[in-house]
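Here the complex is missing one protein chain, while the rest keep their positions.
Then we have chain A:
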């Protein structure tokens, strides 16, 4: 589950629509570990661009970034 601090600050990274002050400086790989225990079957987009798994560790988040972390759910 989501554990990051909610913050309205302009210095925030937006993670799944919620501002978090702990985001700037983190890698995407680190952020994914905070957001979910699950590491497979999920994907990440930063500012509308989908990352490959290899890019998670080397993509460092900055203030203002908008991150979407998604997985499969029942549907359709």
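The criterion applied here is as follows: a residue touches a chain if its C-beta (ideal position, glycine included) is under 8 Å from a C-beta of that chain, and two chains touch if they have at least 3 such contacts; residues count from 1.
The rule is simple: contacts and distances are computed from a predicted model.
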_Protein name (UniProt record) of the chain left out of view, among "Sarcosine oxidase subunit gamma", "Thiazole synthase", "3-isopropylmalate dehydratase small subunit" or "Phosphate transport system permease protein"_ = "Thiazole synthase"
*asked:* Even though one chain is hidden, which residues of chain A still touch it in the full complex?
replied: 1-2, 16-17, 35-36, 38, 40-45, 48, 50-53, 68-76
